[in-house]
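The complex is shown incomplete by one protein chain, all other protein chains being positioned as in the whole.
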Amino acid sequence: MTATRVELRVIYGDTDQMGIVYYANYLRFFEAGRGALLRERGRSYKDIEALGFQMPVMEAHVKYVRPARYDDLIVVATRIDAVRGASVRFVYDISRGDEAIAEGTTEHACVGPSGRPTRIPQELRDLLQAPRGV
Amino acid sequence: MTATRVELRVIYGDTDQMGIVYYANYLRFFEAGRGALLRERGRSYKDIEALGFQMPVMEAHVKYVRPARYDDLIVVATRIDAVRGASVRFVYDISRGDEAIAEGTTEHACVGPSGRPTRIPQELRDLLQAPRGV
Amino acid sequence: MTATRVELRVIYGDTDQMGIVYYANYLRFFEAGRGALLRERGRSYKDIEALGFQMPVMEAHVKYVRPARYDDLIVVATRIDAVRGASVRFVYDISRGDEAIAEGTTEHACVGPSGRPTRIPQELRDLLQAPRGV
Partner (left out) sequence: MTATRVELRVIYGDTDQMGIVYYANYLRFFEAGRGALLRERGRSYKDIEALGFQMPVMEAHVKYVRPARYDDLIVVATRIDAVRGASVRFVYDISRGDEAIAEGTTEHACVGPSGRPTRIPQELRDLLQAPRGV
């Protein structure tokens, strides 16, 4: 499955005094990637919430390959790796030009209108499993 | 009226590549000050929300006097300057030892259970106008 | 002078539990606006730092008109209001479609290679005072 790509400009507020992007902010970049992937499939995470579902993060992993710096134009490439019964995994690659910056994964549960973990409903499953742009 | 004082430790994630606290983060420090002031009066902003009220910020002003740096132990001194019919103003002074770091104000509206701006209810007014620790 | 416009997508990480963008994050948006203005004039704030100068924020003011929300595509319009001997003021308007979201200003000092406030050097002054796109 092709990855969704979104460009982000690193701002001063993303950096820390080491002169590089603060390590927590890569999880913000990942989130921007997830949002772009859903929008590319014609929906927003907002739509998922409007259906009464939430997809809270259960686990996150980041491998920092090379630091991103102020004013860099980075690309977050996001794809869905696995849609299971009640969870889904996103995979991310962040790059700057042809240099790898970071990679990582996030695991999400599906929480239903009751506020409890639940199986991913078919409508959401179709969206998550759709090939790109469909 | 005496100000409420709360101590905060500056973390790496608060700084930017200038080696000082990023300017937006002072508004986080101010919020920590507001929370401490309400707790000192025996309530939390959470209690205000539980009553169906919110106090969104309408205006904020920060004057940056001297930069805070990584690992600094800073003190946020917060007081309420004016409780008007439907709004309240908080005033903040941030210091490190006897050095002034920043000062500022925030103006808050009162939004009621209907989601609209409303007069501050008496219970909340009593809380906001109470002398320290009462 | 025409304002520089930059589009930003609001992410989940920008919001707070009131369901709207957290008030400190507007200062991040303003910074993205400043960066875009300088880039439009053919330079980056990084270039200013490379010349040995910094422009730390001395004062910031935000007026919150209407909340921005998750997934909003907002526009930050930024212009330079006044270039004085040793300081410069930026003015910002954030909007979503034809709705005003927030407005504000930031005042910046000029700090030279010595680490002290200094007059804005001619090269930087020309950049800041240039009409749009020049």
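We just call them A, B and C in the order they show up, numbering each chain from 1.
Everything below uses one rule, namely that a contact is a pair of C-beta atoms (placed from the backbone, for glycine too) under 8 Å apart; a residue touches a chain by one contact, two chains touch by 3 or more.
Note that the structure is a prediction, hence the values are computed from the model and not measured.
Listed by residue number, the positions of chain C touching the unshown chain are 12-13, 15-20, 22, 24, 70.
If you put the missing chain back, the residues of chain B touching it would be 9, 11-13, 27-28, 31-32, 35, 44-46, 70-71. Panel shows chain A; residues 18, 20, 23-25, 27-28, 31, 54, 56-64, 67, 106 of it touch the chain omitted from the view.
Quick note on the criterion: only the chains that are shown with their structure count from here on.
Annotation: 33 Å between the Cα-based centres of chain A and chain B.
In this assembly, the C-alpha centroid of chain B lies 24 Å from the C-alpha centroid of chain C. Within chain C, the positions touching two or more other chains are listed as 27-28, 31.
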